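Here the complex is missing one protein chain, while the rest keep their positions.
The first chain written gets the first letter, and so on, giving A, B and C; residue counts start at 1 in each chain.
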Amino acid sequence: MSEAVSPPLLRVEGLETYFPIRSGPLRRITGWVRAADGVDLAVPAGKTLALVGESGCGKSTVGRSILRLEQPRAGRIWFDGVDLATLAGRALHPYRRRIQMILQDPAAALDPRMRLRDAIAEGMQAFGIGANEAERTERVAELLRQVRLDPGQMGRYPHELSGGQRQRVCIARALAVDPELIVCDEAVSALDVSIQAQILNLLADLQQERELAYLFITHDLAVVRHIADRVAVMYLGQIVEEGPVERVFALPAHPYTRGLLAAAPSLDAGARGRPAPVRGDPPSPANPPAGCRFHTRCPDVFDRCPRESPPSYAVGDGTSRCFLCDPEGPSR
Amino acid sequence: MEPHVLSNLITAALAILLAAALLRARRDPLWRGAGRELARRRPIAVSVVALYVLIAGLDSIAWVDGHAPGAKAESGTLQGQARSVIDRLFPADFQERSYSAPLATHELYGEEPLLHPGKHLLGTNMIGQDVLHLTLKGARVALVIGGLTSAIVIPLALLVGVSAGWVGGRLDDAVFFVMSTLASMPTLLLLIALIMALGTGTTQVCLALGITGWVGLARLVRAETFKIRELDYVQAARVLGTSELRIVWRHVVPNLMHLVLITFALLFSGLVLSEVMLSWLGIGIDGSWGRMIDQARSELSREPVIWWNLLASSTALFILILAVNQVADAVRDVLDPRTALEAL
Amino acid sequence: MIAYVLRRLVYGFATVLGVLLFLFFLFFLYASPEDIARRAIGEKAPPAAIEQWIANHGYDRPLVWNPEDPTDSLLVEHFRRMLTFDFGRSDADDVPIRQRLAEGAGPSLALMVPLFLFELLVSVTLGLFVATFRETYIDRAGVAICVFAMSVSILLYIIGGQYLVGRVLNWFPVSGWDASPSVIARFLALPVIVGVLASFGEQVRFYRTVFVEETARDYVRTARAKGCGDARVMWRHVLPNAMIPILTQVVVAIPFLFTGSILLESFFGIPGLGSMTVDAIQGNDFATLRVMVFIGSLLFILAQIATDVLYTLADPRVRLE
Partner (left out) sequence: MSEARARARELVLEVRDLSTSFPIDGARRRVVDRVSLEVAAGETLALVGESGCGKSVTALSAMRLVPKPGLVESGTIRIGGKDVRTLPVTEMRRVRGNDVSMIFQEPMTSLNPVQTCGAQVVEGIRLHHRVSNAEARRQAGALFSQVGIPDAEARLDAYPHQLSGGMRQRVMIAMALASRPRLLIADEPTTALDVTIQAQILELLRSLQRDLGMAILLITHDVGIVNELADRVAVMYAGRIAEEGPRRDVLGAPRHPYTQGLLRSLPGRAAPGERLEEIPGVVPPPSQWPSGCRFSNRCPIAFEPCDSIEPERTAVSAVHGVWCHAVARDLGASEP
């Protein structure tokens, strides 16, 4: 397997991004929301890693930290041999070009007062791509064709387009600077099913054509199964399971992954009427439970879980943060 | 430079600016749509406002005739004084000696025959000036109050609000403190205090109105900048490597302009009405409708009642404010971010 | 909660200091004591007379810094007087300003409290009424009337009110004052009516906007879905949810209950603090004006702290931290 040999394009090690909670008369920091709390993950070049989890688990924060829209408090973000977490300002600028993003709400991601042409050309201008405006316009037309839009629409404004078309414009804007990695944060979640299929196909085509790597952040397991090569499951700021998609979906090692898979409504007529697999509500990321973070909702909880925090155990080609996967036996 | 030349230059500059802004707005479909919608909803109010602007504009273009350049003007005569287009609609010696009723042929109290019998459509005032003429000239004063003050308020509020909202931190704390200090002083009292300290006069009154008026808009701009700062398209621009200054210029400021326009429209009538109150307190601007109302007020107790003075000035004021309020309402409906994008 | 109130008080005090600093800048640095003296006794007064006036009013100290005695400068004096509520004497007639304030507060309150209550009652009720009929002709007519009413200058309401009610109909006296409670209502009726008329346009429209915005929310749909009628929806669901903007609007008005209405008082001859302000303007009495601005700000800042605390009662989501 080639990805075992070549180093991954992006490797995140021990990423911690906390948000302060302020209170008291002097607005001092009295606590932290641990949005990302020791996250490790790797995205191979030209492949897709899906980061999946429920709302508030910190998956978007991981994406935003990689894009350096948030400042991580600890951890390393290795991209092509350079630690992005330590860069700032001018030093970071060239890497902006190589990592791009596509967001959930294409209506909010486009400036309502900017024509499509200018929106797509914005990044080219910042990185000096294209010798002059005419050349950039030519490139914008080419990009619009690549995302299957009519180049004649480049003089339009975002509100004149449908949701799916706007998402295509966002993709074109990201492609304009020739990135190697695109962070897709719930990029198809807000779209209707028929449009979602179009965008997923487009993303797959572009990956083939350009050898793009995707970090695909989503809560939709069906989408993960369809698009990803590997999947990382996140719960309360930590990656609880990671591995190749086929293995994780077929043989989930972590109880949370099992719960997620079982909770997703299925189209299988026979699967109707199962009881809900995961009980209760997720705890607050400001005050995560001690020990294993999932133990308050876990169906397989035992005495060790509330006491110790499980490390990542190797499970085949991936990992799982569950004592059940401890090679030395679950109870110790 | 003589005052009328300066005023001509300013008028020309404003006209060019206005034309440029309109041309630019025409190219942007969002603004063009908003303009069309505005004209569709409130055609009468928009025309009335335009009429007032036209009258004020015509009153701002003045020139001196009848003497060679460099010749000394004789003081005390009309010769050598600059007269505006509006002035020229009336005869140069249109002034009477005292009150006369509308279309009267004789003075009200002195019973003397008038210089221009039956020609004073709205009568004359205490010193014999034609009320219609004064009323028309008041339009310019009203627009100067609104316009000059806005010219102080809008750039100041944008600069302060955007920088506080964008930079945040200590700068924001400092700006917030200044704003809350100014805002904690009751508006009318602060206005009076400012004019008492600065002195009376058009510039001073507008400056005072500006100092009391900018905080509201600056707060709005600051809050909106905070919001825009976190929006996806700003984040996207950052990821695309766009510099901070450029993001502010290309993404933040254009998305604040509708707020500025709404505030301007809402602010305008308040400013003109404030001046009326100041006039009554004796610290207003010469030639304003407020002054006319103030002067006319005491005449109501005379016998026979002198009502034309009050009626003319307050009607002119009322129609302008009503039209501006209606336009402001429509502007808000059309441009409000919550409804604007769906409506267009 | 207590920590929050403490912090707000500290910040409020800082704002008060800011106000005082601003006033010092305006009335001592920008308009120097000399300017003030000239305005008070005439532009062409001889220098000796000006010196004399300045000395008489205690403005002959160093402005900011006195090298001999750091506590003896106009800056220190200004802060000391204001913060100890001493206020000094009027520039115009040497009457202690505190005494003036004490005399004027009563009439101002007597006018402003009923005016304020009527205004609130009328505008909230009408606002709720118009909002109930939103998107109908009643609503459109209501808004049109409001815009019409707010386009008329308050001066015209006063002049018109005095003329119509006082002179033509002769119901109430046009102006005047009597301290005895039995007669006072006769003098207050007209200014209160005029005050309500002059403000209801803007107020009703404001409350209508608040209520209409609130009626568009999801929980109103829920309330209707469980079978609530229009009146119940408006009074039990919309009104409590609109309390925050209402509170904000109401509390902003509280300082004026004390400082009075400049226009109404002077027109109707009510000897309150508003009239006092007008006298101060006409008499170039800067000392009194300074005190009025200070008192107004002080009350406003206190009222704001009170609003923030009241928010917690109006809305359980607001937590003061």
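Following the convention adopted for this analysis, contacts are C-beta pairs under 8 Å (C-beta built on N, C-alpha and C of every residue); 3 or more make two chains touch, one makes a residue touch a chain.
This is a predicted model, so every value here is computed, not measured.
Interchain touches from the omitted chain, evaluated on the whole complex, reach A, C.
Checked against the full complex, the candidates C:R61, C:R98 or C:R134 give a single residue touching the omitted chain, namely C:R134. Residue in contact with the omitted chain (choice from A:I129, A:I195 or A:L324): A:I195.
Here one chain is not drawn; of A:G89, A:G152 or A:G273, the residue touching it is A:G273. Contact with the omitted chain, checked across A:R76, A:R139 or A:H219, is made by A:H219.
The missing chain lies against chain C, touching residues 134-135, 216-219, 221-229, 236-237, 240-241, 243, 314-317. Mapped onto chain A, the interface with the missing chain covers residues 54-55, 162, 164-165, 192-198, 200-201, 204, 219-223, 225-227, 245-246, 259-260, 262-269, 271-273, 275-279, 281-282, 297.
Note that in this section only the chains that are shown with their structure count from here on.
Look at the CA centroids: the one farthest from the centroid of chain B belongs to A.
When chain pairs are compared by contacting C-beta pairs, B-C ranks highest.
Centres computed as Cα averages put chain A at a distance of 53 Å from chain B. For this pair, chain A with chain C, the centres built from the Cα atoms lie 54 Å apart. For this pair, chain B with chain C, the centres built from the Cα atoms lie 25 Å apart. The touching residues of chain C, when paired with chain B in their complex, are 14-15, 18-19, 22-23, 26-27, 30-31, 147-148, 150-156, 159, 163, 255-256, 259, 262-263, 277-278, 281-282, 284, 286, 289-290, 292-293, 296-297, 300-301, 304. On chain A, the positions that touch chain B within their shared complex are 67, 69, 93, 96-97, 99-101, 103, 105, 108-114, 122-123, 125-127, 157, 159, 170, 173, 176-177. Interface residues of chain B, counted against chain C in their complex, comprise 177-178, 180-182, 184-186, 188-190, 192-194, 196-198, 269, 273, 276-277, 280-283, 290, 293-294, 297, 300, 310, 314, 317-318, 321-322, 325-326, 329.
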